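Here you go, one structure.
Shown here: the complex without one of its protein chains, the others still in place.
Chain naming follows the written order as A and B, and within any one chain the residues start at number 1.
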Amino acid sequence: MSTRKPYVRPMTGWWLKNPVYIRYILRESTAVFVGIYAVILLIGLIRLSSGEAAWNGWIDAMRSPGAILFHCVALGAAVYHAITWFAVAPKVMPPLYFKGEKVPVEKLVTAQYILAGVIYLVLLGLILWS
Amino acid sequence: MDTIKTDIVIVGGGGAGLRAAIAAAEKDPGQCIALVSKVYPMRSHTVAAEGGAAAVTQPHDNLEYHFNDTVAGGDWLCEQDVVEYFVAHAHEELVQMEHWGCPWNRKEDGHINVRAFGGMKIERTWFAADKTGFHMLHTLFQTSIKYPSIKRFDEYFCADIVVDEGRAQGVVVIEIATGRICFIQAKAIVLATGGAGRVFRENTNGGIVTGDGMALAYRRGVALRDMEFMQYHPTCMPGTGLLFTEACRGEGGYLLNKDGYRFLEDYGLGPPSPEPRNKFMELGPRDRVSQAIWHEKQKGRTIDNPHGQVVHLDMRHLGEKKLRERLPQIYELAEEYMGIDPAHEPIPVLPGVHYTMGGIETDGRTATNLPGLYAVGECASVGIHGANRLGSNSLVELCVFGKVAGEEATQFVKTTSNSPTGTLERQASEIGNRLRGLVDNPSGKERIAVIRSEMAKSMEDGCGIYRTEAGMRATCDKLAELKQRYRSINIEDKSSAWNTEWLLAIELGYLLEVAETIASSALNRKESRGSHQRLEGLEQRDDQNYLKHTLARYAGEGPPKIEYSPVKITKLEPGIRAYGEAGEKAEAERKKKKEAAHGK
Partner (left out) sequence: MANNEKTIEIEVLRYRPEEDDKPFLQSFKVPFTDDMSVLQGVQYIKDYLDGSVSFRWSCRMAICGSCGMMINGVPKLSCKTFLREYYPGKITLEALKHFPIEKDLVIDLSDFIGKLESIKPYIVPDAPRALEEGEYLQTPRQLDRIAQFSSCINCMLCYAACPQYGLKPEYLGPAAIALLHRYNEDNRDSAKAERMQLLNAHEGVWGCTLVGYCSEVCPKDVDPAAAINRNKVNSTIDYLLRFVAPRGGN
């Protein structure tokens, strides 16, 4: 008989046992808010196609305190998701070289924020202009 | 008893063992090769080698220079025919490593880059950052996976060699995970178990470097050669002994005493220059540099440190960028282990035991005088290091002679056969009982750690950088006492699975055996040569009486019997071993003499 008896530790509740895992679960769960937001938008579209009354009803619903609160939370979630995504994006790309030197990760992350900011301003400009 | 039948068993999964296994598998893919290692191969201590591996590479370099550096560096105690073979095959072996994927540092054009190293006339050290051994070991391990005929026994501890009819015919091993004792039958055995640095206190070696193979071969009647020559590396971390590679100085680092003075100038290694100059100053050989530090200490010019008297390794002038690129691991060690930023502060260092020049006596083809038994790598004394190894010669040795060992063993397998398995098994199971008896020792009362640290302390006191008659005698007496006490060693852990205390006890037995050969060999060599430096009127080399190898032979319970054997000289007659300016003069004279001889 072998004297080996490897002990396998259970994984139950693993995601609560380390702050990193909690943050990970949080990041993943932000997807839920973004998902709900998409569904709400979709409903709005359907309402728009089914006549002015329906559309106005949807608009009113959106003005309720509950809806505003939800949108704030969803915005927060989306921003959090974006931040975490910006942080890992350099891992997904092959290394970039500039004048023979590898571009450092921090620069890549900053570049994403700048890019996001520029896009935001352009969109804002478009809306204000129209 | 479980028996596993193989053709070749290789004990050791470091650079030497892996290279031997690959060579054997390439030479005859049909044979069964067992690769036994007490740790997973990539944990072997080859992993710790930092600086690099030497081979003649640049157009203005040649084999003769490498040969001369090695033989003079070894203070003429090298087997010169073996050195000739070695330098001639070094380059192709490193190219072979490159073909297998080793990530060597390159020049802009994609060719191999080389760096300067102590005692080498011309830059010829190939390097992979400052993790050369790590990269070589992982490359060899990963490449070995390609060969189906190599069957690995990872985390199997070799505890003895079975000898019958005057031939080595297998090994007894302990499967560490279970404590099961097995017999691996083989027609040829290659020992590649590494050095024995752990017999000393302050050392650069890993916990597994306990001289196992040396002790095993020794107990089976094979001589250990030149054991008195233990290399002290001058730049180690105080307290832990961790190594700061010679490449620190190869890249241009200075050694300073407490006055900020580059003291090596005072010890025949000058004159100093701001840029590193081969064989000058900080690029002198290790024995000389370590000895200079010892003298500085006597003169009170060293710096106080909680772990002893230190000097400074100063690399500030090299700048952070170069340090990070060329010496990243050194940077990390200094920062994390000592809280020192080497780009802004000098690193306190002191000499520590680093390398076992001596080892199992073999011929130039790695065969011992016990038929069927081969030895290679740091555990062996094939004859290239003499009284002092040059840095970056030993990683190459693993490749050059690892290959030879694998091929020679393959050859031998074809000419021999085993005794009846039953006979061998009977011997193996007796050995097994004895091993297990250690755990159940009824008279056990001595702590392993206590004996081990008394041994290490005594070795440091008696067999350090400078040795005295009385000091060495005291060490010999101490070792005899410890061997006696070892008999009543106590193992608290009575279990079988992963009983590492049991293994530590067996290793301690090996350490004591090896320590005794070192101390006795040292006591009997009444001269100073290479890393063996004596005081009391014996400060000079004495070629008349001691241009010969020491052989320590097992003589039962007591200390070894010391014998001597001649040194093979082919090309380079013993001469003055000098470095710095004096070295250049000596070399010019050698050249002149040679030309005159040719002119005749």
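FYI, a contact is a pair of C-beta atoms (placed from the backbone, for glycine too) under 8 Å apart; a residue touches a chain by one contact, two chains touch by 3 or more.
Only a predicted model underlies this, so the values are computations on that prediction, with no experimental measurement involved.
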**Item:** Absent-chain contact - pick from B:Asp81, B:Asp266, B:Glu454 or B:Glu501
**Value:** B:Glu501
**Request:** Return the single residue from B:Val56, B:Leu77, B:Ile181 or B:Leu333 that touches the missing chain.
**Result:** B:Leu333
**Message:** So one chain is hidden, and I want to know which residue out of B:Arg106, B:His317 or B:Arg473 touches that hidden chain in the complete assembly.
**Reply:** B:Arg106
**Complete:** Considering the complete complex, of B:His45, B:Lys279 or B:Arg467, the missing chain is touched by B:His45
**Request:** Specify the residue from the set B:His135, B:Arg167, B:Arg201 or B:Arg249 that touches the hidden chain.
**Result:** B:His135
**Asked** What residue numbers in chain A mark contact with the hidden partner chain?
**Response** 3-9, 11, 14-15, 17-18, 20-21, 24, 28, 88, 90-95, 97, 100, 102
**Request:** Write the list of chain B residues that the hidden chain touches.
**Result:** 39-40, 42-45, 47-48, 92, 95-96, 98-101, 103-112, 129, 131, 134-135, 138, 142-143, 145-146, 154, 177, 206-208, 239-240, 242-243, 329, 332-333, 336-338, 447-449, 491-493, 495-501
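Here is the rule we go by: only the chains that are shown with their structure count from here on.
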**Prompt:** Can you give the whole-Å distance between the Cα centres of chain A and chain B?
**Reply:** 56
**Prompt:** Can you list the chain B residues touching chain A in their complex?
**Reply:** 177-180, 495-497
**Asked** Of all residues in chain A, which touch chain B in the complex?
**Response** 2-5
